[in-house]
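Only one protein chain is missing from this complex, and each of the others stays in its spot.
The letters A and B name the chains in turn, as written, and every chain counts its residues from 1.
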Amino acid sequence: MKITKNAVAGTLESSDAMVTVEPNAEGAGIEFNLDSVVINQFGNSIRRTVMDTLKRLDVQDVKISIVDKGALDCTLKARVEGALFRGAEQTENLPWGGAIR
Amino acid sequence: MSNPNKKRLRRTMMFLNCQKPGLIKDPYIYKPDSIMLDLEDAVAEKEKDAARYSLFHALREIDYRGVERVVRINGLDSPYWREDIRCAVAGGCDSIRIPKTESAQDVHVVEEAVIAAEKEFGREEGSVLIMAALESARGIMKALDICEASDRLFGIALSGGDYTKDLQTHITGTGIELMGARQNMVIAARAAGVQCFDTVYTDLDDMDGFRKDVEAIHLMGFDGKSIINPRQIEIVHDIYTPKQKDIIFAEKVVKEIDDKKAKGIGVFTVDGKMIDIAFYDGAKRTIELAKASGVYEGDL
Partner (left out) sequence: MLNKVGREIPEEILKQTGKEVFQGNYYKDNTEFKKQGPITKVVMNHDTSKMVSSIHEALVKCGAHDGMTLGFHHHFRDGDLVVNMVMQEVHNMGIKDVTICASSLGKAHDALVPMIEDGTITNIQSSGVRGKIGEAISQGKLKGLAIMRSHGGRIRAIQTGETVIDISFIGAPTCDDYGNCKGVGGKSDCGVLSYSFVDGNHANKVVAVTDCLVPFPNYPADINMTKVDYVCVVDQIGVPEKIATGAAKPTTDVRKLMMADYCTQVVVNTPYFKDGFAYQTGVGGASIASAASLGKIMKERGIKMGFAVGGMSKGMCDLLDEGLVGKLLDTQDFDTSAVESVKRPNHHRISAGAYANPFNKGAFVNKLDYVVLAALEVDVDFNCNVVVGSDGVITGAQGGHPDAAQGAKCTIVISPLVQGRIPAICSKVTTVTTPGESVDIVVTDYGVAVNPARQDLLDALKEAKCVPLRTIEELRDIAYSITGEPEPVQFGDRVVGIIEGRDGTVMDVVRQVKPFTFAED
């Protein structure tokens, strides 16, 4: 999946996360930035979840930054996917249960 | 084969905005019978897509501990409803709620999409139920058609806000403006053998008014009520829980009928009341409701 434009998903409410994605030059890879209220306990877990999600959606080049307000894993995935599909301008015929899982 | 969940207990159906992670993470703690995860009115137009990802992962990853998970899709006049159904069915929802239903055709259209999604995502055929919300004068007038439109349809629900606008009146708190719709719907639902649910009560500061409202719809025959806040759950469940004297009477009726039927006796008395076979289903229902409410200690 190719990120072609800047996109945001999520909010800064408690238990939510705001995810911003920007296109990155081909071959530039993934730039990851995290600001989380639970970084001490879940920083590694959050990064793992985000990287797994990128991998599933086959995103190779992206700048992704996350402001996390204590989102559970299911919310994090949803926000990352939300931003990515917006960044790739796809809203229909989504791969539910496939790449999204 | 008919889905065994079609007739499950649905006293309370709590509305939750799919876009609010804080709301959807553990509503089961309040013990509603069903939750309604909303993709429609609660979700802003520009967040329709984002709400689906939340919904999908919530359905997949949150253990709702047996609470029924109903998904309200966007209206059939919107560009969203087909993808809503794919997402909900793939996520594993129990039921789909159709908003603004006006005809049997509306139910058929949704049913087809649900069948397609069940196939696409490898779910058992018939595993996803449907309910229809009636929100207009036309919908109310077509209630029986709608109730009989599909074997998957477990019930109909009144959506009072939109309906009263259509009637050119408004919610008054007295229930007068809803009288016709409520009567019509509950009669249609019973005629078709499906359930019937009442509209929300939005004034959270008036808990006495809420209680009166629930008492009224309980007497009218409704199976349950849509609710907007966990504060309302206990009141509904309290009103729908059979009283001890009714349970004891129902138990006697069931036992006597079982006994007398074997002996070929058609009419007899229990506690001085004339009883025949017509009382059987009602008494059974009281026992079932008592069991579901956790207040039955007998052996039936």
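Note that in this section contacts are C-beta pairs under 8 Å (C-beta built on N, C-alpha and C of every residue); 3 or more make two chains touch, one makes a residue touch a chain.
Just so we're clear, the structure is a prediction, and the values are computed from it rather than from any experiment.
A.B. asks: For the chain left off this view, which of B:R138, B:R231, B:K261 or B:R285 is in contact with it?
C.D. replies: B:R231
A.B. asks: Out of A:I3, A:M18, A:V59 or A:L72, point to the residue that touches the absent chain in the complete complex.
C.D. replies: A:L72
A.B. asks: Could you please point out the chain B residues that touch the chain left off the display?
C.D. replies: 25-26, 29-30, 63, 204, 229-231, 233
A.B. asks: Going by the touch rule given at the top, which residues of chain A touch the chain that is not shown?
C.D. replies: Residues of chain A in touch with the missing chain: 14-15, 37-45, 47, 69-73.
Convention: only the chains that are shown with their structure count from here on.
A.B. asks: Quick one: report the Å distance separating chain A from chain B, using the average Cα coordinate of each chain.
C.D. replies: Each chain's C-alpha centroid was found; their separation is 36 Å.
A.B. asks: Give the list of chain B residues in touch with chain A in this complex.
C.D. replies: Contacts found on chain B: 20-22, 25, 49-50, 52-54, 56-58, 60-62, 82-83, 86-87, 90-91, 121.
A.B. asks: Help me check something: in the complex, which residues belonging to chain A touch chain B?
C.D. replies: Where chain A meets chain B, its residues are 9-10, 13-16, 71-75, 77-79, 81-82, 85-86, 91-94, 96-97, 100-101.
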